[in-house]
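Yeah, one chain of the complex is gone here, protein chain that is, but the others are all in their spots.
Going by the order they are written in, the chains are A and B; count residues from 1 in each one.
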Amino acid sequence: MENVEKIRRFPCTVCPMGCELSVDTKTLEVTGNGCPRGKAYGVAEVTHPTRTLTTTVAVRGSDRVIAVRTDRPIPKELLLPAMDFIRAYVAPETVQPGAVLVEGFMGTDANLVVTGK
Amino acid sequence: MNSVTRYDAIVVGGGVVGCLTARELTRLGARVLVLEAKSDVAAGTTAANSGIVHAGFDAETGTNKAKLNVRGSAMMPNLTRDLSVRYRQIGALVTAKGDEGLRGLEVLLERGRKNGVAGLSIVRGEKLRALEPNLSPELDCALLAETSGIVCPYGLAIAAMGNAMDNGAVLLRNTPVVSIETVEGGYLVNATYFAPAVIDAAGLAAHKVAALAGVTGLSQHPRRGEYLLLDRNCGSVVSHTVFTLPTKAGKGILVSPTADGNLLLGPTAEDLPEGADCAVTTAGQGKIVAAAKKMVPSVPLGGRITSFSGLRAVGESGDFEITKRGGFIALTGIESPGLSAAPAIAELIGETLGEAGLLPEKPMANFNPVRTVVRPKEMTDAERDALIRRDPAYGRIVCRCEEVSEGEIRDALRQNPPALTLDGIKRRTRAMMGRCQGGFCTPSLLSLVSRERKIDETEVKKNEGESYIAHERTKGGN
Partner (left out) sequence: MASIKNTLPETKVGLLVIGAGPAGLAAAVAAYDRGVRDILICERQDFAGGILPQCIHNGFGLKRFGEELTGPEYAGRYEKMAAERGIRIEYGATVTKLSDDRRVTVLSESGMKVYAADAVILAMGCRERPRGALPVVGTRPAGIYTAGCAQKMVNRMGLLPGREIVILGSGDIGLIMARRMTLEGAHVKAVCEVMDHPGGLRRNIVQCLDDFGIPLYLSTTVVEVEGEDRVTSVTLAEVDEFRRPIPGTERRVACDTLLLSVGLIPENELTRQAGIEIDPVTNGAAVRENRETSIPGVFACGNVLHVHDLVDFVSEEGEIAGNAAADYLAKQEKIETAPVARITAKNGVRYTVPELVGNGETKNVTVFFRVSDSFRDATLVAENGDGVILSRKVRRMVPGEMQRVDLPREKLVGEVTLSVAPQAN
């Protein structure tokens, strides 16, 4: 990984405007943002980028899968390890949208919740 | 040693010729076995060709091609009615321009009359325009062949095989012929199946199968024809099959409605070495577009759904080669007009085996020549409503583009010869053949095949070998 660069440039993904942000990785100064949300995103992206994980889990007693999500973003680097957990996980037969399957998912403050039917 | 199963006749190859032959021999009272190398009948040359029932003016008078084409074409209306196969006698126009073109048409007209083709005439000017308003103004004369028609080629083969099976014939798929031993009174195929008569209708592989039986000296090579298929809303641009004057390389590229209402452009004609694949090429597609535009400048290319190609078997002589050695009959060089001639080839084989005393004395007493298929889309609304009330599966649409119901898919998976693969369902029902090309219905079809055949969804194939649709389950083991 290239961690030596001082200024990181990347597009803001908060809204569809797609502002081109430049963030100083030392001072955390953000330029190019069109709004304060962009600034916060820029800082987060270089300090502790997070993502919402959306995937499916197996359901007990069937070949079916059901859609799930983390109810808040989790550290980006946890996405793939989380999938290893998910692959081994089996949800109970009767789960409704909104049901919490795993609290404190992967040691974060996020829960794994059901979204699909 | 394996136990040997005895038949009266073994047909090698489940193309349109093999399937019609199996049906004819069954009708004549024979116990027939069909051995097909692929996962389904009608999966080779029969799956990818123009679907034209030619009138029969093209081949040189006196050749097998000429005789069998004219006879086959005459048999087609009754045959397709019995087998519920889509067939329409829409007529063909061989178009040309100028005096030279006109002379060429006159040669064809004369030959056609000698071949015994009815309904031929030369049309020019206003009359031609009235027949095909979208024809290029450059083209000022044409030979009209009223008996020319369009048929669903794989539909015909599948229906013929199904009807043969309904009357007792046996079909084995995924069964390539690897050995043919000449034994007392007949032939032992794959060391397992015995019959006094073997009909080699293996298409592109026919010369190889013949060699297994010791019939050497036959040679064939593949000729690839590429096609372009347009959406059903383009099918009315022409109302006849439109050609230009034929050349040595074949009848050239045509523009034609298909029996299912699409518009078909093609084929190219590319001679290739053995083992060639059914690829489409940039050059080939370009040729088709150029030739089609020359005939019908307004051809709506924006409606293109897919391109495909097929291989036809070209023999040494340029004619259909029917080689009989004892009870073994090899059919090589069955290129165009093989589809048109297929019913007549089957009839000829029946006669030949009969004369050789290789068939039972009497035809099958209770042979039922009719095979029916439920086609809700061809019914009136009231009939369809009544059908669905009897069987709700016909009211659940799976393929939205071609409006194919779950009932029809289920029938395809159950009715002789039952579909084993997605391509098999496609050829039987037209599911996945429409404008979205299976984008919407492939997942549902996976489930239906899995349910009907009691196999896992990951075991469902498109066609041959390793052609699985789903690689694995994402979450396994419960």
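Please note the rule applied: a residue touches a chain if its C-beta (ideal position, glycine included) is under 8 Å from a C-beta of that chain, and two chains touch if they have at least 3 such contacts.
Since this is a predicted model, take the numbers as computed values, not measurements.
J.: Out of B:221, B:293, B:384 or B:453, which touches the unshown chain?
T.: Only one of B:221, B:293, B:384 or B:453 touches the chain omitted from view, namely B:384.
J.: Among the options B:280, B:299, B:314 or B:359, which residue touches the chain absent from this view?
T.: B:280
J.: Which is it among B:221, B:435 or B:453 that touches the chain not included here?
T.: B:435
J.: Residues on chain B that touch the omitted chain in the whole complex?
T.: Counting only chain B, the missing chain is touched by 229, 233, 277-282, 285, 304-308, 380-382, 384-385, 388-389, 392-393, 395-397, 400, 403, 435-440, 442-443, 446-447, 457-458, 461-475.
J.: For the chain that got dropped from the picture, name the residues of chain A it touches.
T.: Touching the chain left out of view, chain A contributes residues 10-11, 13-18, 51-56, 58, 63-65, 67, 69, 76, 79-80, 83, 87, 97, 115-117.
Rule of thumb we're sticking to: only the chains that are shown with their structure count from here on.
J.: In whole angstrom, how far does the Cα centroid of chain A sit from the Cα centroid of chain B?
T.: Whole-Å distance between the two chain centres: 54.
J.: Hey, which residues of chain B end up touching chain A in the complex?
T.: Residues of chain B touching chain A: 457, 473-478.
J.: Which residues of chain A touch chain B once you look at their complex with the stated criterion?
T.: Within the complex, chain A touches chain B at residues 56-63, 65, 86-87, 90.
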